[in-house]
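Complex shown without one protein chain; remaining protein chains in place.
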């Protein structure tokens, strides 16, 4: 991902919200990033700090992660991507093309390769707080 | 479908509801049948009339049909199965295995064979009315 | 099954079913390659119609009970998405009245996708017969499929090497290295094409004789 472009997009979206909600000042913003989304959180945080200004200058940006979850289609068992014991190289591949997990992951309960991987993708703004 | 077995199942399900809801007498029952479900409505009606007894003896059975609808995955257009101009033989095949419609039907708006066929399957009891 | 297309799955499945039926076994053949069925070409049975009566009664061809979507398509293509393949499999499994059978032979599509996952999920008693050719391009996929089925603990009957042109042993060695049974080779048979759709001719080809030898081995192993 292009963290600087992403930071710009976040700042601009938050400014729009502040405008719409007629906020004088923004206090805090929660940004959620799917854990499979390839974003360097440190670069993103740094870029946001550099870019924020005007009504947003004093806002605290909180970056949360949405977890990705596997759900077995054969037995219904659910388990977190995070908890899966995979080599770093494989995690990167799955970050990149999540469906490749079907080559590497099996349901811990029944051994099936037939599961859904849901959540963990996309970037969005969950909340904007401030003074009106 | 085995209309007599289906009638028995409907009567028994309605009796259970009457029991649970503590009804002295059942006045009317609405049964919904998907239009793709292969049920001879006349045989079913006849079978129900023959089998109903006890609390159900005086109940009026109303049989409704749930329509099947196509939704195009390419352009989003929706249209009813009912309205499709198909030879009787093909309608029977689609009744039997609804997915075979992909060989015979095209989206009227964009010509695509890539559509969903939803609704129109299954049999269920929509309501039971009576005196408690 | 194979994972790979064009290795002879359909022809071998159909020939095995015919040979079993000739030997008076009660056998069914179910073409599950819903978007591209071909067994009706071998059986010359595309024009048959199953009887519908409290379910689908599969027509008999040469003594075997036969079910294919080709009956319903009048030569048309049937483009289907994965979920629809699953729906059809479950519907046809539920409605088809096979009766008592000694064996139901299921002809699978290529690919490692919905129908294979559904067989693993829903048809727990299935046993898998794998077909490859001597070519690297076929065995690339077949190797992966074997590894997957072993990994999942699915019962593999063994591997057939079809369309052999020469006497190489590399596939046999590869199969045995993977810990599976090499059931035998079948030569490329130039006379096969003209026998498609003519069952008496087909059962007299060298191909059918070689399929028969492998079939006896499988039946022997299972009894």
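Think of it as A, B and C in the order they're written, each chain with its own count starting at 1.
Just so we're on the same page, a residue touches a chain if its C-beta (ideal position, glycine included) is under 8 Å from a C-beta of that chain, and two chains touch if they have at least 3 such contacts.
On a predicted model such as this, the values are computed, not experimentally measured, just so you know.
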item	value
Contacts of the hidden chain among displayed chains	A, B, C
Candidate in contact with the missing chain, chosen from C:41, C:97, C:126 or C:157	C:41
Hidden partner chain, residues of chain C it touches	3-7, 10-11, 33, 35-36, 38, 41-42, 75-83, 85, 109-114, 116-117, 133-138, 140-141, 143-145, 147-148, 165, 190, 193, 196-197
Absent chain, residues of chain A that touch it	2, 93, 96-100, 102-104, 113-114
Missing-chain contacts mapped onto chain B	73-74, 106, 111-114
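Methods note: only the chains that are shown with their structure count from here on.
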item	value
Touch-based graph of the chains, sorted into line, ring, star, complete or other	line
Most widely separated chain from chain C, with each centre as the mean of CA atoms	A
Where chain A and chain B are represented by their mean Cα positions, the distance between them in whole Å	44
Averaged-CA centre spacing for the pair chain C and chain B, given as whole angstrom	36
For chain B, residues contacting two or more additional chains	none
Multi-partner residues of chain C (each touching 2 or more other chains)	none
